[in-house]
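Excluded from the complex is one protein chain; the other protein chains are retained at their positions.
Lettered A, B, C and D in written order, each chain numbered from 1.
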Amino acid sequence: MDYFIQQLINGLTLGGVYALIALGYTMVYGIIQLINFAHGEFFAAGGYMGVIFISWLAAQGVHPYVCLGIGLVLAMLYCAMLAMAVERLAYRPLRQASRLAVLLSALGMSIFLQNGLMLTQGQYDKAYPTEITAGGFQLGGLYISYMQCLIVALTIFLLVVLNLLVFKTRIGKAMRATAQDKVMSALVGINANHIIALTFAIGAGLAAAAGIMVGLYYGTVSYSMGFVPGIKAFAAAVLGGIGNITGAMIGGLIIGMVEIFAAGYISSQYKDVFAFIILIGVLYFKPTGIMGENVDDTRV
Amino acid sequence: MANLILDDICVRFGGLQALTDVSFSLAEGEVVGLIGPNGAGKTTVFNVITGVYKASSGAATYDGKRITGLRPYQVLAMGIARTFQNIRLFPRMTALENCMVAQHSRSSVGVVGAVLRSPSQRREEARIQEKSQRALDFMGLGDMADEISSNLPYGHQRRLEIARALASEPQTLLLDEPAAGLNPSESRELMEAIGHITDLGINVLMVEHDMKVVMGICNRIVVLDHGVMIAEGRPEQIQRDPKVIEAYLGQ
Amino acid sequence: MTIQESKRLWVSLGVGLFWFLMLLWPLLGIKPGGLEFSETWAVFSKIAVAAVLIVAVYHLRQAGVLDFIGTPLVKASEAVGRGYQKAPTWLLLAVVLAAALIYPQFAGRYGNDVAISVLIYICLGLGLNVVVGLAGLLDLGYIAFYGVGAYAYALLSLHFGLSFWTCLPIAAMLAAISGCIIGFPTLRMRGDYLAIVTLGFGEIVRLILNNWMTLTNGPNGILGIPRPDFFGYNFASLSSLYYVILGIAVFTVLAVYRLNHSRIGRAWEAIREDETAAELMGVNTFLLKLLAYAMGATFAGLAGAFFASRMRFVGPESFTFLESAMVLAMVVLGGMGSIPGVILGVLVLVALPELFRDFELYRMLVFGGVMCTMMLVRPAGLWPAKRVGRRSEEME
Amino acid sequence: MNQDSRQPILELRNVVSAYGRIRALKGISLKVFDGEIVTIIGANGAGKSTTLMTMCNVVKAVEGDIFYKGERINDVAPDQLPTRGLCQVPEGRRIFPRLTVTENLDMGAFFRRDSAGIKEDLERVYDLFPKLRERRRQLGGTLSGGEQQMLAMGRALMSRPRVLLLDEPSMGLAPLLVKQIFDIIATINGQGVTVVLVEQNANLALQCAQRGYVLETGSVVMEDEASALLHNPDIRKAYLGE
Partner (left out) sequence: GSDGAEEKQADQVLKIGTLSPLTGPYAADGNDIRQGAEAAVAVIKAQGGIPGFSDIVVVPADSACDPKQAVAAANKLINDKVPAVVGAYCSSATIPASETLAEEDIIMITPASTSPVVTERGLPYMFRTCGRDDHQAPAAVKFMKEVADVKSVFIVDDKTTYSQGMADGVAAAAKEAGIEVLGHEHVNQGDKDFSAVLTMVKDRNPDLFYISLQNSSSGATMVIQARRMGINAILMGQDAVFHPKLIEFAKADAEGMFCTFGDIDTTTQGYLDFLANYSSKYSAPGAYSAYSYDSAMAYLLAVKAAGTTDPAAVRAELLKLSFDGASKTVSYDEKGDSGSNYTVYQVRDGQFVPYWNSLTGQKY
């Protein structure tokens, strides 16, 4: 039983990580229908920025928790800026082009950023000053680390904040309108470019937060670390119904859980196979994903 | 032949009853108008006939064969072709190619034939091209065969829709608001074209809000309101029917 | 260019450079030991100078100062274009084919090796072009079929001693069958849902190849796969292998061309343009989408079987997502739906990394940047299919 | 010509617009005066919609000048124009399909900050179109064609326009609704809103408008009082189907 619950906690944590990345994916997708391959790189850049800022602050003798807080904010800001630059340079000029052209531009950006990180940060991984967040507590036969709590809490917190942002604020409404019809939203006075840039910034900020969490939780960051979680998060976003924030969260949790339980009970080498089979199975019966709005584009 | 019969068709979308017990028929050589207020369910009738939506009850038959439950391409293969209220051409294909696609169900060469370019494939290809060109000519688009369809002006796109439907060699043609977005003189040309179509022995079911057009060419009119048939009859009768005037025509 | 526009250009360059500096400095300058500026400055100044130069050249060109260089060039390229249009297609094709036939005589081992890669990718690219370019189905797991073809030949030849030429159609068929298997559940999905499912399938295939020890020997791969032979003649040398793949590639080009210009190709394009309308115009979309996957997979299967025989080794590393993405990049970069475009895309994307080998560590960085830039400069591809240009609202 | 002593509120001078290489407008000049209804009629593809889109800078004029309230607006971003009172109900309505009716209306007032005024206008729109009030929680995309047209109109009104550009507001509407829509146009105009009306239903449009322009393949071929156009035999033959 303990084993089961421990795996459940593992699944929640991993799912939380995927969800954090998937939230950004889904927001960007929601607004310009772009599978932003570079999103995984924002995640990696966030992880590195975390190391850089936190190590520097720690070296100045700042209290660990303050380090963490400031580092988190700075890294999120940094990635937001990075994302805005990427959007401006690589995506905005292609607004009118076919979607595959943008997809490819995103792929090129992803390769570029990944190698940029490698060149500036070195090929070796970087270690987080993990002492900051090491530790946890024993609950019966279970061991729960503080990082696990933090990841799950942060995910839930951001989910709530984002939902409020998108559904309750003016900006959110503008985001949804821009997503649905860019020309019309210009005709009611929305600057689509600003809204899209903002969405990228928010998405990348979320990815950066995820990068730091991952760095702290697993101890190291590497320049290529964005790729695999990027794909999983993409899968999570689609599973939940791409474009839907709550869906991304649910999708992330499902993928995380399936992976952990497949690894814990069946076979860890085939865990991804199970994750993808669940994904395909769900989509087979619900082609728009779990929370996907059934917008019927077949109306004739 | 080409007898289309709808029998107690009902369609439901979630809680919304879009069509309730709709029954009417379309006989050989007829032009029938289907009118009614916005959201009455006219397009839904088309969608049920062509297999886009499933009827929740009731059946449609064509020449005695049941067509409800068939996939759209099977319905077309039986001889029922349609146009769309919101233009649905293949935007990046030329006018001619748009029509050639419609010949798909009237041709049969497979992968092997296509790769080997067998003599029968070449013959068939030539036939497809000729038939399609004839459909374009018929709608007066003959010299626009090589234009990309999305570059055509709106009115020509409407006509291309009809040409494409004709290219599938149908016996029955369903037209969904063919005159929308046309000015009165263009509508008149359209009416003439539809007249020629019936001369080919094709019967027509038409949804249209332009009363001049409807009254001008329909033999019979069916009126829907909130998914229910409220009247059916000859144009003169319909024009005078108080229920129709109240729900639809006004004044 | 008005003064105002020119001012805006320089201002945005300034903002851009400042922004870049803000992004660069934390990466290079913040060290636990302290803050540094020299390294950042060194990198930044180089890039800034380059950017200023580029903008200046652009500026001059807009202003017409550089017309004396540009105009003759444009004229020359137009003349070439005209000549190209005048020459009959068959002549051009004959020249290309002749060049392809005598190529190994002039190329060294490395040249042959690269040419073989190019030809393999041409088969892959054209196959994917059927799925993505013609039928409009975004497939991110395409390389799985290549893997199926490769392993099919490897296993059949090693376990059953079948010859390359027997295996080639079998491999193609097995790939086609797996194409149908993958295609089936995705038929109800659209757009990007399809993308992730195909990506998932690709990963599943790779993981099975990597983990099913008894069948595939897992990560160790399969060694000692025989080279093709033909009535006793063994295609052992690279140049003779080149002719084998050239034959397969020519077949692929021909087949894809003819399919494209048949009722089947038209039906695929109709599905790409508007699936619902296509079905309503009599196209059995279900069957044709499945057929698109199967045909695409067939060409990948052929290429895969050849790949196995040429490497004499297959392992799961050759069939990763990145490989799928690469093939997709070739198709899109070259020009979706256009056969010469895809071939050009393959040439460019195979050649680029080779050209950039000397950049060593910077190679992939440059590669990614160039890929991005090319998309920006030619969003419809290097050699777009004839039919492009969508009725679009014009907006900044 | 005749009334040029007045300052037009919206004016195009020799405007050329193009889609890629295709020139859709080949040098159009037209004037709209404060408080009037001007209609633009013409065959399919004449460039009517393009004219409206050019007025809003969604399609950029490649040549010529656009003046609004006396100021050249060629370089103003399209999203700035609604804030200055220039609004459009575009061809095909372009309702935000996944926003509710209320949210769609709110979008019309996106740039406005006076929540009290917005509330007031919302009530006004609901009074004008009682059907919308009934459906305020429904998603825009699920409305029927006529309701969508009302919503599009209401959304434009929410921005308190000075000038309202209407592109084929009667397309696809049942005859009864067509009449309603034209009544509403008259009402709005009575409240002081200048209207530019593009219509295929030239008869109704000319009856409702004060002045009219006739467009042919991207050029203005005629401009006159609406009543004069209505009785012009050429016009009657070419556009009114007689």
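What we mean here is this: a residue touches a chain if its C-beta (ideal position, glycine included) is under 8 Å from a C-beta of that chain, and two chains touch if they have at least 3 such contacts.
This structure is a prediction, so every number in the text was calculated from the model and none was measured.
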Omitted chain's touching partners, listed by label: A, C
Residue among C:Pro26, C:Gly141 or C:Gly221 touching the omitted chain: C:Gly221
Candidates C:Leu207, C:Leu254 or C:Leu347 - the one touching the absent chain: C:Leu207
Selected residue (touches chain absent from view) among A:Thr13, A:Gln180 or A:Thr288: A:Thr13
Selected from C:Glu36, C:Glu78 or C:Glu317 as touching the chain missing from the view: C:Glu317
Residues of chain C in contact with the chain not shown: 108-114, 117, 207, 210-211, 218-221, 223, 238, 307, 311-315, 317-318, 357, 360-361, 363-364
Chain not shown, touching residues in chain A: 3, 6-7, 10-11, 13-14, 17, 118, 123-125, 127, 130, 134, 136, 143, 145, 214, 218-220, 222, 224-225, 227-229, 259-261, 263-264, 267-269, 271-272
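Heads up, the rule we're going with is that only the chains that are shown with their structure count from here on.
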Contact pairs, highest-scoring chain pair: A-C
Far-end chain from chain B, centres as C-alpha averages: A
Chain B-chain D separation of Cα centroids, rounded to whole Å: 31
Centroid spacing, where centroids are CA-atom means, of chain A and chain B in whole angstrom: 48
Shared interface positions of chain B, touching two or more other chains: 52, 84-86, 88, 151
Of all residues in chain C, the ones touching two or more other chains: 276-277, 280, 389-391, 393-396
Touch list for chain D against partner chain A, complex: 56, 58, 77-83, 87-88, 90, 94, 96-99, 103, 106-108, 110-111, 141, 155, 159
Sites on chain D touched by chain B in the complex: 22, 41, 43-45, 92, 143-147, 168, 171-179, 200-203, 237-242
Residues of chain C touching chain B in the complex: 254-255, 258-259, 262-267, 269-270, 273-274, 276-286, 291, 295, 387-391
